[in-house]
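Supplied in structure tokens, the structure appears directly below.
What you see is the complex with one protein chain gone and the rest in place.
Read from first to last, the chains carry the letters A, B, C and D; within each, the first residue is number 1.
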Amino acid sequence: MGAVFTEFPWGVILILLPVTGGMLCFLWPQIAKITGLFIVFAVALLVVGLAWQIFDNGVYRHAVGGWGAPLGVDLYADGLSLLMLAITALVGIGISVYSATYFKHEQAVLFWPLWLFLLAALNALFLSADIFNIYVTFELMGLAAVALVALAGSREALGAAMRYLLAALLGSLAYLLGVALLYHGFGTVDIALLAERAEPSPIIWAALGLMGAGLLLKTALFPLHFWLPPAHASAPTPVSALLSALVVKASFYILLRLWLEIFGPLVGGAGVEQLLGLLGAAAILWGSVQALRQTRLKLLIAYSTVAQVGYLFLAFPLVAATGVSAWSAVTYLVLSHALAKAAMFMAAGNLLCFGGHDRIADLDRVVQRLPLTAGAFALAGVSIMGLPPSGGFIGKWLLLEAALMQGRWDLVVVMILGGLLAAGYIFKVLGYAFTQADVSHESKAVPASMEWAALLLAVAAILLGFLAVPVLSLVSIGDPFGIGEVRP
Amino acid sequence: MTLLTWVFDSLLGLSLLWLAWRALACPDLFKAIVLFVAFGLLMALAWVRLAAPDVALAEAAIGAGLTGALLMAALAKLHPTEAHDDFTVPPEKNVTKVWSWQWLPAVAILLVTTGLGYVVLSLPPYAAGLSTEVAANLAISGASNPVTAVLLNFRGYDTLLEIVVLLLALLGVWSLNSASLDRKAAPGIVLDTLARLLTPIFILVAAYLLWVGAHAPGGAFQAGAVLGAAGVLLLLAGWRPRAGLMALPLRLVLVTGPATFVIVAVLTLLMKGQMLEYPPTQAGVLILILETAATVSIGVTLAALFLGGDPRKNNRNKNQT
Amino acid sequence: MNWNAWMPPLMIASSLLPGLIIFGLTEERVRLRTVLNLSGALVKLVLVGFVLWGVSQGQQYETRLALLPGLELVLRAGPLSLLFVSLSAVLWLVTTVYAIGYLEHSPHRSRFFGFFSLCVTATVGVALSGNLITFLLFYELLTLATYPLVVHRGTEAARHAGLIYLRYTITGGALLLVATVWLYTLTGTLEFTPQGFLDSLGAEHHTALIIIFTLLIAGFGVKAALVPLHGWLPQAMVAPAPVSALLHAVAVVKAGAFGIVRVVYDVFGVEFAANLGVLAPLAWLAAITIIYGSLRALFQDDLKRRLAFSTISQVSYIVLGTAIAGPVAAIGGVVHLVHQGLMKITLFFCAGNLAETLGIHKISEMNGVGRRMPWTMAAFTIGAFGMIGAPPVAGFVTKWYLGLGALQAGQEWVIIVLAGSSLLNAAYFLPILHRAWFQEPPSTWPKEFDFGRKETAWMLLLPPVITALMALAAGLLATSTFSPLEWAQFIAEHEFSRP
Amino acid sequence: MYDAPGRTRRQTINPSDYLSAALLIAGAVFFLAGTLGLLRFPDVYTRLHALTKADNVGLGLMVAGLAVQAESWSVVGKLLLIWWLVLIAGASVAHLIASGALQRGIRMWKP
Partner (left out) sequence: MSTPFLYALVGTGLFALGLFALIIHAHLLRKILALNVMGSGVFMVLVALAKRTGDAPLDAVPHAMVITGIVVAVSATALALTLMLKLNAKSGHAELPDDRRE
């Protein structure tokens, strides 16, 4: 029995299953919803299987076609990949449950196949060990995401989708040029082999510049964030949640991987980390201030994503001396932001559905009238602000610890300011949510499953605050950060 | 390298740059597209010079041909009513934004490009890449054309995902737009005849490319592109498939490629333990099966992309009203 | 895991679970809600009693939960914790009764009682915290749980007050976070230890430690309403009366003061802190706050605002007692935690009664109200005398020990502060009493509600009377076993002296 | 130009090579003329005229020149097929463009 579990190719099925599901939804639209829900739950089970396997056997490597690198493409999963897959599955379930009632027939038929293809792309991306293969998964992810944004159909959404598509394609092309240089410099596109063969050279710098720029554009790090707020704000709600929670993280994950495996050891200490940290700090401040200035809820949340992405980059300059806590902080921030931001967008979607608008000043006592949704927003907000007890708090604690160990007071100040600004924009919303508006609006009932999906994800973001020890030991399997495994 | 080839290569390179520049800068969008198609054809020539005939075929068929057709169709829909004396659409106003700081990106890009050029030139003059690995395993790959071996065997996983990308693009297009299935009025006898005449030839050529791909330049993508071109021609001639075929049958054809890939992936996973690991003796057959399925899907998908919308949606809407 | 380890979580759960269930109830389920509230409060009381007895017998009650690698959540029921827990448990019961009466006809009661319970949960958590990060966790939870209570009325004014409240508390929380993390990077532990855990740090860290101390005090000082961080407190008066009572007497303000006590005694250690030279400025700050609060109170006509400034002044007695750095003064400071709670909650209950029964909000409207509501005003009088420090009410005991402790520590100036403050207290409370008892009542009250023959609803009347009696008892029976004073002495023996 | 493995290059020059060269050069001349016409003629109809006529003949000559070099008849067949395809495609498209231009009322150039 055990052998079946430890030998089963969970990782491969994680990619093939959603692809199959997407095709089934495409072929038989009438069963799209059922298929979609089934696949998403099955994917979650597969992730559990993969986790079991990785826990037993250590890292997972699958040589597609039996060739192995450098000739073939490898799939690879360590603790970090596993965690990304897990969060994708978890948020995916929340989003699917939400979408099952959110999308009505016409849109539902379109949503499910696109979402399943996106899920396949995400899984493939987190499992890929091959930089060209990553390019293909990026395109799969990007096209699916753009089509999903455009599902909203409004003029704003179409414009935002267009801008998003252009940015995504530009990012991909820059990335691909970097891939070309790396391949011709070192004769392979396998990450592990590149890590072995690469040595400091102009090629490395050019590849870092190109791939870095492309990935930063996709990750929407300030000042390359211009495409994100309109896209995330005007997309259909579950799509906004998907984009902010998962898609942005995917490109960050690749950036992190490449940095850890290839670029970091070669160009570390040359100021790249400082630049990333600086941009991260700027993103936190700029994104937060912009969020504070918004009068529309979804735009506010989108700008909050811009700010939260900044936190992820603060870790880069802090790694040199404190390895463990800075990367652990990043892991934790990624996880908690995924959960919290998905919950927050869903809550915003519920409010939009309830009142027919998302003007913050007219929220009109939704705390009383839509308590589950308001609760979801508040709990997600706690994590975003980094208040205890929440996943966001753990991430912020670890990051602060790293910054203080290095005496980086500038970053400490930015983090604290970011937290205060976050509190500012979140309580701005909550304040109006408690307050009676001047004009009362008609309201529409919100389906219970949409409220509960948001609330449960938010609760998960809070509970994450108590799971740091197991989660951090899980992520250290395979030593993705090069600092040793922490086995409980 | 002889002087002649050097001159030729330099001329070709400069022509490419010049055509690209004109295509991007010329004020008339129609001309820009024509120039872009010409650019694509010259690219195909460059691929031949670079000893990449497979890429040349793909570029000519997909990069220049189908992309050009898509661009033209889009332009026609963008300005559907305005007819012009010189047979083109009106020049775009404000072709380039008159920015006083336009020099800024120009200088930045120039600097970056110079750096990139330096980096490219810093590469060693000889590098084997993966050529030895490919050659060593070619015999058991099931195809003697190394490009096909890479596409369908060594890196077959990329191709699986790529075919899904194509399907996904169609899904995206369909989610945005619906297409009419009404037969266009009076396609004209010449075009009609041409389409009737060429379609069987195109199918024949596609089959040939597919078959030849195993050992010579060609393969599923080129064949699919030719098939797609046939579809484009038929659509241009006003031909429309029966509405009844638009639901499941069309979709089944569209997913044939990716579905076959997935099935083969699962089967090989079960048999050999690794996804897409073919038994050497059956590799040739499996590749042929995969390529055939892919060709059909690619061809139909490309034609459907040219149609530019969901034919079923339109049908359904009409039934409702 | 033995049973003792279950006690601290149970004490927290006894208010958390009812709170969570209440959130799920509809407005109409009044009876179930009341049952849940009261049974939660009673269970907590029983648990606290049990643990109190256990601790006095030398039992250990501790729970640990790994939070981060190398860092744990620690809940420990020590003597000092229990003093605060007992106060919270008792006053929660009383306030719940009062709140049920007070909010009888107002909307959103499920939400109110839910957050109310959460608030108590956070307070108990703050009390039981065994290290600084646990403290921080519950301290922030307290901020979050009180915000909905402050903005409960849903008016524009409430929203504004909530904003100001958050501006102060969240900033304070951020300072605390920085200080805590910084401390952790220096020491690698955050465990509350009698006499502190910083002895081992060399002199080169002393500047950093002074800054950390300042940050911590600033962080806690926000909730403890130390001048100049007190600005939110008068604003928060917009909340319903039970909330004000809770904020002022039990939860928020006390959590801040308690935090300062913890920092001085269990993080830095009195001696270490005194050697660092940080206690004298703290004492001065407390003294300034005492005088400033009293002075401002003098000029308020709004009853609740006057009480709010009085709170600012009174809570700093606790800080003062802590900062004087002597064992006797420490007893005075710690016991005031309880005494001030009992007295101030009485006063706020009474203020609420006046508002709910007669529509009185201003002191100038209180002429002759003692005749109309004798029981309420009797309770008010006891509370007021306690605040002034007149024997035999509890407040006197505090001031006595503070003065004695100051003399013992050689800080005579404190006596002047105490005397001045008492004079000012008298100056702003006695006129109220004079108006209430000796002026002629007007022909009509601003907004009178009919309660038949009774002066007001019994659920509103009973709580202030009980708390007033308790304040009286705490003073009269100060030397009996299990009196707050005895317990404070027990704490001083166990926690503040070197083992 | 395509260096496929297995194919050997002939190094000596045969008489047939001269024929090829002549045909190819002649074809190139026609292409050049056609291109000039496309660029310099005044309206759409005359340009079409220049293009199709010159293209067809030019390509035919090219095909002939290459056919001389062909190794097998199947290659010759393929080359002829290409020429034939271009012929009918060119003719049809020229017709379509011209009729489209007429439909839209574009007048013919008169000197």
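We adopt the following convention: a residue touches a chain if its C-beta (ideal position, glycine included) is under 8 Å from a C-beta of that chain, and two chains touch if they have at least 3 such contacts.
Fair warning: this is a prediction, and the values are worked out from it, not measured in the lab.
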item: Chains in view that touch the one left out, judged over the entire complex; value: A, B
item: Absent-chain contact - pick from B:A127, B:L248 or B:V285; value: B:A127
item: Positions on subunit A where the hidden chain makes contact; value: 132, 135-136, 139, 142-143, 146-147, 150, 154-155, 158-159, 161-163, 165-166, 169-170, 173, 176-177, 180-181, 183-184
item: Where the missing chain touches subunit B, by residue; value: 1, 5-6, 9-10, 13, 16-17, 20-21, 23-25, 29, 32-33, 36, 39-40, 43, 46-47, 49-52, 54-55, 58-59, 62-63, 66-67, 70-71, 73-75, 77-78, 92, 94-97, 99, 102, 105-106, 109-110, 112-113, 116-117, 120-121, 123-132, 134-135, 146-147, 149-151, 154-155, 158-159, 162-163, 165-166, 168-170, 172-173, 176-177, 221, 298, 302, 305, 308-309
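Here, only the chains that are shown with their structure count from here on.
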item: Reaching subunit D from subunit B through chains that touch each other, fewest steps; value: 1
item: Dominant interface by contact count, named by its two chains; value: A-B
item: Most central chain, judged by mean C-alpha position against the global CA mean; value: A
item: Mean-CA-position distance for subunit B and subunit A (Å); value: 31
item: Set of all touching chain pairs, with the criterion as stated earlier; value: A-B, A-C, B-D
item: List of subunit D residues in touch with subunit B within their complex; value: 1-4, 44, 85, 88-89, 92, 95-97, 99-101, 104, 106
item: Subunit A to subunit C touching residues, read off their complex; value: 365, 367-368, 371, 375, 378, 382, 385, 387-389, 393-394, 396-398, 400-401, 404-405, 412, 416, 419-420, 423, 427, 430-432, 434-436, 465-466, 468-469, 472, 486
item: Of all residues in subunit C, those that touch subunit A in their complex; value: 23, 65-69, 107-108, 111, 133, 136-137, 140-141, 143-144, 147-148, 151-152, 154-156, 158-159, 162-163, 166, 170-171, 173-174, 177-178, 181-182, 184-185
